[in-house]
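First, the structure itself, so that you have it in front of you.
Heads up, one of the protein chains got dropped from this complex, but the rest are sitting where they should.
To keep things simple, chains are lettered A and B as they appear, and every chain counts its residues starting from 1.
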Amino acid sequence: MEMIHAEKLIYEYDKRDEEGNVIGTNRAIDGVDIDIPQGSFVAVLGHNGSGKSTLAKHMNAILVPTGGTMWVDGRDTKDPAELWNVRQTAGMVFQNPDNQIIGTVVEEDVGFGPENLGVPTDEIWKRVEDSLRSVGMIEYRKASPNKLSGGQKQRVAIAGVIAMEPKCIVLDEPTAMLDPNGRKEVIRAVEKLRKEKKVTVILITHYMEEVIDADQVFVMDGGHIVMHGTPREIFSRVEELKSYRMDVPQVTMLAEELRRRGLDIPRGILRREELVEALCRLR
Amino acid sequence: MIRDITIGQYYPAESRIHRLDPRVKIVCTLLFLVSLFVQSSLLGYVIATVFLGGVIKLSKVPLKYIVKGLKPIVILLLFTVVMNLFLTQGGEKLVHFWIFTITENGLRTSVFMAVRLMYLVAGSSIMTFTTSPNGLTDGMEKLLHPLNKVNVPVHEVAMMMSIALRFIPILLEETDKIMKAQMARGADFESGNIIQRAKAMIPILVPLFVSAFRRANDLAMAMEARCYHGGEGRTKMKPLKYKTRDRMAYIITVVYVAAVFAAGRFVDFKLWIF
Partner (left out) sequence: MSIALEHINYVYSPGTAYEKQALKDVCLEIPQGQFVGIIGHTGSGKSTLIQHLNGLTRATSGRILYEGKDIYEEGFDMRWLRSQVGLVFQYPEHQLFEVDVLSDVCFGPKNQGLSQEECEERAKEALELGGFPEKYYRQSPFELSGGQKRRVAIAGVLAMRPKVLVLDEPTAGLDPKGRDEILDQVERLHKETGMTVILVSHSMEDVARYVERIIVMNRGEKMLDGTPREVFRHYKELEKVGLAAPQVTYVMHDLKERGFDLSPDATTIEEAADEIMRSLS
C-alpha cells in the first residue's frame, strides 16, 4: 500500500513585479511522479531552490498541486473534506526549531496537536508522555522551549507530531540549522521512531550522511526528480550528484579518489568500515 | 539589559500556588489589588503584608525575584512618594522649610501610596511567576468566555496572547543580535540628537520586522500542519476545573478582603503611631 503517491504533480505560482502585477508563472514542481510505500524511509535530496521543500509541503496539504494529483494514504489532498485527515496522517517537522513551537512549556506544545484533533484530556496526557519519552525529552517536559538547544527543540517538535499519531512523518530539513551534535540527536530520534512506531519517514535534507540508511533516495533539481535509487546507487554517481550541487560523504569521496588513481574499489562506498575492508582486500 | 526584566516571567516550581487554577489566581489577584486601594488603615496594611508574605512563602519564588521585579517602577515610586509628601496637606505640620511643608497626612499618604504600588507589582508578579503564560491565557479565556456571546473572539485573542508571550524573548534576543551585527558595521546608536538616533534605529527595525514576518509565516504554517483550526472542536490538555484547593483559595482570599475592610472600618485610627 502506498503511503504517498503523486502523479504528474505540478506546482506553479505567480511571478510578480514590484507593483504586484502578475508577470508570469514559476514552476516549483514540474511533473513529479513519486511512490512511497508504507513503513519505508525515504530521503529527498536537492540544493536550495530545487523544489524539495515545495514537494514536502504537498505531502500534508499545506500546498495543493496546481496540476496532477497527490494522494496521502489514498486521500486526494485537493479534496477539502479530507484536509484535516491528510494533515493528521502526514505530520510535518520544519526547518527552524524556534518557529514551530507554539507552547511556552514543552509538554503543552506537544499537546497542541492532539488538542486540535479533539482528543480527550486523559488520552492527550498519555500521548504527550509517550511521545516525549520516545524522543528522549521526558525530563524536559516542564521546561521552557527557549531554554533548550536546537537539537532538543527539534526533538520536541518531532514529539509534537508523534502525539498526533500520524502514519507518516515528513521532515523538511530538520537539521539544517543545527550543529553536528544536534543533527545527530535528531537523526537518532528519527531512527528510533522508525523502528519503534513503524511510521513512514520522509526526510528532506542536503546532508548526505543522513540518508545512508534510507530505503530509497530521490534527488531533485529544477522541480524534477533527476535521480532515484538506493543510497548506494545514488552515491556511486558522484559526478552526476555534483552537477546537481550535491556532495557525497567524505568517505565516499576518498573511495572515489582512490578509484580514480587506479585502485580496484567498488563504487558507492557509504561507510568507513566498507572502505577499510575494501582496502584490506587489496593488500 | 532587556533580559533582566522579570515582570511577566514564569518561575517554574512545584508549589501550592503554582498548582492553583489560573482563574483563582487572576480573580484573587484582582481582589488583592482592590483591597489595597479601598482602605487605608495601618492594620489593613499589616493584614495585607501578612497575606502577601504568606503567598510569597507558599509560592517558593525567591524573594530576590520579586524585589527585582520592583526595579522598573523605582522612578514611578519615588515620584509618587515625593508628590504625595509635599502636595498632600492637612493634619499636624511636621517639617517646614522654604515653600515646602510636610504634614502628617502627607507622610501618611506617601507611605501608603508607596506600599500600595509595591504590593500591587509584587502581587501581580506573584501571579505571573506562578502561572505559565499558557495557563494565564487559558484562565483569561475561560473567565471571559461569556463575551463570546457578544461576538468577542475570546479564544483567538487568548491564542494570540500566548504566542506573543512565547515570542517576546526570541525577538529580544534577535534585536540584540541585529544590533551587534550593525555595530560591527560601524553603526552608532548612542550619539546624536533625537532625529539622528531615530534614524539609526532603521537598520535594526527593518531586519527585525522582516524576521518577525518570516517567523509569523512559519508559525502559521506549523500551526496549520498540526491541524489548528480555531477554537471549535478543540479539547484541552489542561482543562480548568475547580478543585477543593481552589475553593479554599477563594475562601481565604474573601476572608482576607473582609478582614481588611473590617480593619479599616472598626479599628480605631489611633493605632497609627505617628
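One rule holds in what follows: a contact is a pair of C-beta atoms (placed from the backbone, for glycine too) under 8 Å apart; a residue touches a chain by one contact, two chains touch by 3 or more.
Everything numeric here is computed off the predicted structure, so don't read it as measured data.
Put simply, the missing chain touches A, B once the whole complex is considered.
If you put the hidden chain back, the residue from B:Pro72, B:Gly91, B:Pro169 or B:Pro207 that touches it is B:Pro207. Although one chain is not displayed, its contacts with subunit A can still be listed: residues 46-49, 149-150, 176-177, 179-182, 206, 208, 242, 245-247, 249-251, 253-254, 257-258, 261, 263, 272-273, 275-276, 279-280, 282-283. Along subunit B, the points of touch with the absent chain fall at residues 3-4, 174, 177-178, 180-188, 202-203, 206-207, 210-211.
Rule of thumb we're sticking to: only the chains that are shown with their structure count from here on.
Each chain gets one centre point, the mean of its Cα atoms, and the points for subunit A and subunit B are 43 Å apart.
Chain contact summary for the complex, subunit B toward subunit A: residues 10, 12, 132-134, 162-163, 165-166, 169-170, 214-215, 218-219, 221-229, 233-239. By the touch rule above, subunit A contacts subunit B in their complex via residues 57, 60, 62, 84, 87-88, 91-92, 94, 96, 98-105, 107-108, 111-121, 124-125, 128, 142-146, 160-161, 164.
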